[in-house]
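Apart from one protein chain that is not included, each protein chain of the complex appears where it belongs.
For chain A:
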Amino acid sequence: MPDLQPSGPASLAGLGVSPGRTAGPCLRMAGPPALPAPNPVTDTGAELAVVGEALEAVAEDLRRRSAAVAGGDRGAAEILDALAMMADDPMLKEEAEQGVRDGLDAPHALEAAFARHREALASLGGYLAERAADLDDLKHRAVAAALGVPMPGVPSPGHPFVLVAEDLSPADTAGLGPDVLALVTVKGGPTSHTAILARGRGLPAVVACAGAAHLVDGTYIAVDGATGEIVTGVTEEDAARVREQDSAERARLAATSGPGRTADGHPVKLLLNIGSAADLRPDGEGVGLFRTEFLFLDRKQAPTYEEQVTAYADVFTAVPYVVVRTLDAGTDKPLPFLGLPEEPNPALGVRGLRVDRVLPDVLDTQLDAIAEAARRTGAEAWVMAPMVSTPGEAAAFARRARARGIARVGAMVEVPAAALLADRLLREVDFLSIGTNDLSQYTYAADRQHPALADLLDPAQPALLRLVELCAEAGRAAGKPVGVCGEAAGDARLAPILAGLGVTSLSMAPVCVPAVRDALARHTLEECRELARAALDGR
C-alpha cells in the first residue's frame, strides 16, 4: 500500500455524539457531481446508450444494496427497492432519451428529465414532496454515472472503514452496511439524524468536526465517539489495537446488568426510549419515554381508539413500568392526519400539547385509549404531555388524564419557562421528564438542526444543566421523581453529572444502557455532585 500518511499522528476535535472507540481507513462519501458545460452531441446513438447505461447502473447499485440488507432491515430494503424502481422508470428514460434526440448530451438530458419529475412530485406536497429529495439523490447518481465519476452516496469498498461525510441524510443511512466502523461528519449536531442513527446502532460517531473536511481517503484514523477526538496518521497496527480494546470494552459492558446505582448504591433508574413494542429490549428498568407519535407517522387518517388501545396494551403487557408521552407533533414533526397548516416558525409554533388548542379530540381519544389499555392489562399507566409551558397547561392536562383514571400524570420540561417554574408545575403533576434536546434548543436559541451551532447544543452547557438542577431540586422538595429523557440521558459522560444534579431516572436508547450503568457505578453520589458542580461552573 502506498504511504498516504501525513507525518505522525495529529488530532482533530469534533463533538462526540455516540460513544465507542474504533479505528480504520477513512472513506469520504462523494458529493454531488458538478455538471460540466453542455457538449454538442455528435453520435446520438452512443449518447442514448450512455443514458440507458447510467440509469441501469443506478438501479443496479440500489438493488444490490437492497439485497445486502434484505435479511436484516426490511424497512431499509423496501426504501432501496422503491428508489431502484424510480431509476428504472420507463417514462423517465423515454424523456431523457428524447432530450438526447433534441440535442442534449446524456448528463444534461438526465438532469432535465429528473428535474421535470421532481417538480411534478414537489407540487403535490406532503409525503410526495419529501420524495422529491429522493429524486435529487437519484439524479446526482445518474449524472455521476453518465460522467463516469464516482456515484455520490455511501461507498462500499468491501472492507471495514470509517465513513466521513459533510452530513448524512436518512437516504444515505438507509442500508448502511456492516462494514461501517464509525461515522464522522463535518456538520451536524448532537440531535442530528447522524447522531440518533449512530446511537441506535451503537456506532461511534463524531459530528461538527470541521477538520474532517481535509481527511484523505484511505488514511487510517482513530475515532473516539465519547470525547469527539479524531487522531489522524495512525498505522494499520494501531488501528487493529484500538479495535481490539474497543471490543473488549464492549464485552465488559455487555456483561453488566441490574438497576442503575452509583458506586455507593444511590439508585438512578435506567429506562428505555421506545417508539413501539418492537423497540423493547430485555435491559433497563422500564420505559421512560414511549413516543406514541412513532406509531402513526405515515397515517393520513387519525388512528382509531381501538387501534391505539391495542398498540399501548402491547407495550404495557411487556413492561411493568411505562411512561407514555402523548402525541408529540407539529409542523416541524408533521403527522399527516392532523392536517396542521404550515407555520413560518414551526419550532415556536403549534406543537406538542399546543396541538390540543386546535384539535382537542385527538388528546381526548388518546387519553381514553391509554386508560383503557391500562385497565385491560392491569398496568399502572404514567402519562406525560410534551411541550408544556405553564402550570396552567399542566393543571388542565392533569385534570383530563385523572378524570379517566390515569394513575400518574406528568409534564415534559422542554421549554425554559416550564423549568423556571418547575416547583409550581409539580403542584399540578406527579412527575417531570426533561427533554434536553428541545430544552437546549430553546435555552440557547439555537436550531437543533443548525450545523454551525452544535457547540451551543452540547448537553454539557452550564445554562442547560442549571435548568436541570432547578427541576431536580423542585422534585426533591416535592418528593416527586424528575427524570431526563433527551439524548443527554444516554451519554455516559453526562450520566454522573445528571445524577449529581439530583435527577432520579435516565431514559435512553436501549443500546446506551450498559455504558450509562457502568458510568454511574464508577462514581459515588458525592463524586457525582462534585462533577455536577464543576460542570455548572464550566464555560
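Keep in mind that, in the parts below, a contact is a pair of C-beta atoms (placed from the backbone, for glycine too) under 8 Å apart; a residue touches a chain by one contact, two chains touch by 3 or more; residues count from 1.
Quick note on the criterion: contacts and distances are computed from a predicted model.
Chosen from "Microsomal dipeptidase-like Zn-dependent dipeptidase", "HPr family phosphocarrier protein", "Sugar ABC transporter substrate-binding protein" or "Cell shape-determining protein MreC", the protein name that UniProt gives for the omitted chain reads "HPr family phosphocarrier protein".
Screening A:R63, A:H117, A:K187 or A:R493 against the full complex identifies A:H117 as the residue touching the chain left out. One of A:A49, A:A82, A:V149 or A:A254 touches the chain omitted from the figure, and that residue is A:A82. Residue A:K300 is the one among A:R101, A:K300, A:R476 or A:R533 that touches the chain missing from this view. Although one chain is not shown, part of chain A still touches it, namely residues 74, 78, 81-82, 85-86, 88-92, 117, 120-121, 124, 127-128, 131, 135, 298-301.
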